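Removed from the display is one protein chain of the complex; every other protein chain stays in position.
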């Protein structure tokens, strides 16, 4: 790890101002992906702005037909929250599949979403559920938020405050873990809200999280795993690495989508 | 004076040989109070960080440490030239094998830091010493390397191609050793006459050892001696090797090993870093500490395995094995490790024979240099592989010939009545009832109920398979092992021996041996194993031999204590020495109830309460060296069942049955743990572990993000049984168990996977059966069926 200056703002406003002042500075939330990256000396932010002392960024509440989760809410809180389990059980289950229990005790939803790791789980949930990312300055629909590998629509000085998920009638996540890292090698989040059906895929796309429109179309006819039989996903634009070829990933997207739909129906 | 002997009997019932005694060191370790090398610190110590080659192959034009020396906190920096100037020797291969024509194998010298060329990514070229580890790390990055990259070779087959880049000038074809064993003409004739020949191309995938404790060392130079705290597998031999490289007298070198966080063969070697650290400690007059980072461990610890063979089995029409032939390539990596060629040559034919009467075996291995991390011993060191090749051949032959795999094995197994049995590979089996173990395993695995379980799996959309691994391992022969016994001033008894525990838990079973042989109280016994100054000999740990080696040394030393004790007791009891008998920890006058316990006798000696003549021994202490026992032949039958999800390619080992013959089992609790570990490492190699280099020689699987390790949820349901036949080759009758798990697991798991996949037309699945590779094999089989 290279040296950095360390800041502990007390408010979001202070955090944003520090972020704006420190070029290439980074927000430190749970640190579960930022710190290993820094240790590998692959990232060298000159300043870290720790949100640990900022009040009011953590919490889960229902607001009308939406579930609103504060940015520094930890994965374990989402996974075990009765509110989440009632409102969107598939989201709670997804949070319970992130990393391992120790990572879930510190990792935060805001950190995961802001980092937009192509193998992270939350981006798929946000995209499939049609979430809105609420920052200190504006509201960004998930569709516009995730712009590429580790890239988001966040501007310099912009801090995620909370994320709002519309409540859907059915949702579930199925994840094929990378055999080594246990990140998603293919993760598929399906959500059904009325006739709006979305299938978001993480871990597989060479440009990060994406919606599998062919699968969405098939599911619109009938929300059933049977609808996905024979529907193939193109390997174009999918990642190939030592653990999976694009073809294998394409195949797994279909398999995981079926499993997610089956799970969603069972809820 | 007379302690009732039944108290000793009671103690033996709890702590004697054969009892499942929990380990003495455990209360220390569960409190976090173990002393692993990185837990050791000295006042004023400095920290070293090594600069490693970013290229797989290249000519070193220059290494400029000047920029590093200007960094904050930096005390010194050293290059290969500095170590050459200091006149150290090179690191040596100590187990060379002869070439096919009888000539010597090619053994290029390895300096501790690369001087003229770098030969793999991770090859150390310099190091920086600073006041803190962070400063040293920052400064190491400032060292400027001027290296002209050369083309690299990473696989042994590629290295054997004409025109391949040569790793060494002295081996222009990259072949370190062209090894041959066997009577070629007879083997050829057997194959020519065979009714059936089974042939498989088998990969023995390279693994990264990955003990959870990274290598670490603290070097000092004190009172004219080199002192090194370092994890090893035995300090005596390590000290001697180290002294050889340092060109120092062994008396000038002191090696201290505390707790070791796993090794599996790897930490036995003297690694280059240790020479650098000792050099710096001497030059700077301060302790110098170094701890590897995991990312460096992946490219600086020796790797294991890495051999590709064509394996062939010749059978007659009734399925009798006529000959086995294994030929191919093995990877040495960029430098020869101390044991480099052993695993893929000698140990293949020694262990490939297994439990069978196969009269002929031939092994041809081309041991190749490549631009990869050096290869060394990894759990089993050729033993699991030899068994794996043979057991895969047998299952495949059974399938091809339509013979039941159990029955094919039985037809060919060596029977107890044939013992002692001389094999065609210069080993003589002393004991074992291989077929009885196979039959028991078949019963324990509910072989007959398999069809029903397969139907149930099919209902879930899963393929199910079962596989047998009948293994027999040839252990390392116990050699030159110290059995020291000290009766200490505080009333304790110390065992001193040169095997070294890196997780096996030697203290407890060795104490069990001593308490059984000498009747000293179990809880008074200590163990010294990791201090080279305390040893007069020591063969170290490796090759599944510690309980035989130290067990024999301790048993024989106990006999010597008894001999001395009889003389001393004769004065204490005022009787003739010929009338003194020893039983259950007491010296007694034959035919009377008068006697004295060994501990009491030791106390009297200590307190000066005995007047002994000049020629009588003055203490019970013994320094003994067990010179040599033959290898032992641990064996067993393991049966694995797997379920494979054809949709995803995911394989799960769902049940695993073990029936083992380890001869005399000193502590069944610890033996079961060793077997779980060995089997899980086997499952790791079979299902998930692999090492991949890209075409530039960069290690792609260089962290736990890409290198899969077995985890808790990869564990199958285990059943463990012992069916021992005591060995006749060592005083305890033990056979050694440390590597057996791997030898059983590779064949049983892979045979089960191939059994399951045969149903969908896959002919031969190689290790590792990762989800991707299994899925792709199924797709390929489907495509070829459709074509």
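As written, the chains take the letters A and B, and residue 1 is the first residue of each chain.
Rule of thumb we're sticking to: a contact is a pair of C-beta atoms (placed from the backbone, for glycine too) under 8 Å apart; a residue touches a chain by one contact, two chains touch by 3 or more.
The criterion applied here is as follows: contacts and distances are computed from a predicted model.
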Protein name as given in UniProt for the chain not displayed, "Allophanate hydrolase", "Probable tRNA sulfurtransferase", "Oxidoreductase" or "Purine hydroxylase alpha subunit apoprotein": "Oxidoreductase"
Check each of A:20, A:103 or A:265 against the chain that is not shown and name the one that touches it. A:103
So which of B:32, B:224, B:402 or B:449 would be touching the chain we can't see? B:32
Quick one: say which of B:42, B:168, B:450 or B:704 touches the chain that got left out. B:704
Applying the definition given at the start, please give the residues of chain B touching the unseen chain. 22-23, 25-27, 29-34, 36, 38-39, 51-52, 54-55, 61-62, 121-122, 134, 140-149, 210-214, 259-264, 291, 293-295, 299, 502-505, 669-670, 672-674, 676-677, 679-681, 684, 694, 696, 698-700, 702-706, 709-715, 718
Spell out the interface residues on chain A facing the chain that's missing from view. 1-6, 22-24, 28, 31-33, 35-37, 39-48, 50, 52, 76, 99-103, 105-106, 115, 117-120, 149-150, 178, 181-183, 185, 203, 239, 241-243
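One rule holds for everything that comes next: only the chains that are shown with their structure count from here on.
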Between the Cα centroids of chain A and chain B the separation in whole angstrom comes to 44
Chain A contacts chain B in the complex at 2, 40, 176, 179-181, 183, 242-245, 248, 251-252, 255
In the complex, chain B residues that touch chain A: 138, 295, 647-649, 688, 692, 700-701, 704-709, 770-772, 775-776
